[in-house]
Structure formats: C-alpha cells, structure tokens
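Heads up, one of the protein chains got dropped from this complex, but the rest are sitting where they should.
Moving on, here comes subunit A:
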C-alpha cells in the first residue's frame, strides 16, 4: 500500500539507526515517552527497540484507550448491558477487558446480556433503527480519534428522531493526560520516571493538530515530536528528539507532516465542540483523577446521554491487586515486572487491561518482545 510500504523500508531503518547511534551523545540518557499505544505497538512489532543505542530508552505511555478506562466505568457498562431491553454495543477490544470480580462484557454476553461488537458508530445507529422496541446504548471509548465519529452518531440520531439510542460517553483527551504525567513530580520522584521528550500522537493529532502541544514545550520545557505510526516515522521522530535534546531545545516539531497540520481537522473539531463539553474531572486507570480530561454530552443532547437516561451509579471497583497496569500506564514499571505476565496473564487470558488490545504495553511485550533480528522484521511484516 502506498504511504505504508515506503515507511517500512529496512534500508532506511538501518540508515536511521546508524544516524541515531552517531548523534545520541554517549554521556547522557535519552528517556523518551511514546504516549500512544500505536507507537508502542510499532516499536515492538518492527523491532525498533533493538535498533536503538542503549542510552536511548523508550518509556511506554498511557495512550491505549481500553487500558486507561477505569474499572468503575466498565462495571457500569456491564451492569447496564444486563438490564432487560438493552442492547449495548462497543468496539471489539472493549469486550474482553476484565472488570471487577473477573467480569467482562464477553462473560456478560455468554450469560445472556445482549452485547454487540460494532466496527463503526454507523452500525450502532443502524442497530437502533432496526430494533425500535429496544434501548440501544453505544459504549463510547477512546481518544480524539473516536470522538468525532461518536459526535456524528449523536447528530444522526437527532436528525432521524431516534428515541431509543444513547451514548455512554467515556471519551478522554490526550493533552490533559500528558499534562498530568508532567505535573505529577511526586509520582515521578517516588517511582523515578524521568522523561526527556515525547513522541506525540499521530492520528489524534490529525484531528486536534499540533497546536495543543505548544503548551508542553513552553510550560514544561520538554520537546515533542509528532510522529507517524510506521517504523520509519517512529525512528525519524526519535532522531528529531535526540537532536532537540542534544541542542537543549524544547519545541514542538511535526514529523508526520503528510497528515498533521497546526490546527488539525476543523470540521471534526467543530462537531465535537457542538456535541460535547468538558467534564470537570475524570478517573483514568493508572493516573487517578485528571482535571478536565474527558467529555460528556451537552445539555442539548441530554436525551442521548445514557448517564442521564438510566440510573447508572458507579459501584466499588475491585482491582486485581497483582496487576501492575496502573504503574505501567504511568511509565513507572514495565510488563515483565508483573508477576502474572506471560504466566496467568496472556492475550488469550488477559487479567489486566494492558494485555487486551494490540496497543497495550503488556500485549506488545508478549507478542513481540521476545523476538530479535530487526530490521529484517520490517520485511517479514509487509
């Protein structure tokens, strides 16, 4: 595929690896956080990690939507799905995430709840149209990439006059999470996570643009490079971060210019602003409560808001105490630190959210972490 193959070329990967090794000053460490699970996945799948010198270290961030959804919200969705008359629908990964007491949407479905996997919010609207006697609830999760499609669905439901469609909104915001990671020195001191620079999100930034990151570069003096998701994109972005750090610069740079502009997708942003407003605070797995980090439906769309339509009280979450996901999501632990990793917890039998989706750090470690010999892997992966 054009715009994919070129950015997986092994000879370019070798050239970039050599350049990074030549330029990364040997007397210092480069601790780079990739915010997105999509980057974590690329780093492992294509063996980017093995191509970096020992003093350039990648720290995996919390940018994996199913990983950061707190168990209380998942428990609320499971309880909602069990109500008679309700059809709950969501994206595939969400169905396998373990909630309290080893519950999951898949288990609830096996026990008779009507839970459907959808590939698009358009499917959710279709479900509501085809089942007028049922309550169809879309369990909405994700960062700025999945938010505009949810907004489109709410507007479509309004235009079609649907009275049996609602959204259980759990959309979260990337810049707020990055701020939280940077602003929590006590967490960082306690668990010794120091970050020298950020790989910024690719497709989130297609929507929101590079502008929101200007603040981090200024306020926290941390360089940010917005990076595409192909391995060559990731490596070029790492080189750009190394150069900034060498030169003592802290700027927002855009490697992914073929898709990201300064202001992003204006139509998508306007639609999101019309349908949603900020929540004062929202809980993230691993980060705790983060101010102004999530969205809810505006009053005008209250009829489509599952939280106002149904009584949905948050219960008491029961976390699996042995699961290290919360620490991993802050970059304070790596998956192999967890006692359950690869033993009781595997992608087939996930015990924590980080093992469920391809973007989760535990799943990436499990699937690709034990293989070697990049960049040949890039050829094999095509």
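Basically, a contact is a pair of C-beta atoms (placed from the backbone, for glycine too) under 8 Å apart; a residue touches a chain by one contact, two chains touch by 3 or more; residues count from 1.
We take it that contacts and distances are computed from a predicted model.
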For this session: Among "aminomethyltransferase", "Permease of ABC transporter", "Glutamate transport system substrate-binding protein" or "Hydrogenase expression/formation protein HypC", go ahead and choose the protein name stored in UniProt for the chain not displayed.
Result: "Hydrogenase expression/formation protein HypC"
Exercise. Among A:47, A:70, A:99 or A:142, which residue is in touch with the absent chain?
Worked result: A:142
Exercise. With respect to the chain omitted from the figure, which of A:232, A:252 or A:275 is a touching residue?
Worked result: A:232
For this session: Using the touch rule from the top, list residues of subunit A that touch the missing partner.
Result: 1-4, 6, 11-12, 15-16, 19, 36-38, 41, 63-66, 91, 93, 119-123, 141-143, 145-146, 148-149, 152, 201-204, 206-207, 229, 232, 236, 255, 257-260, 265, 267-268, 271, 357, 359
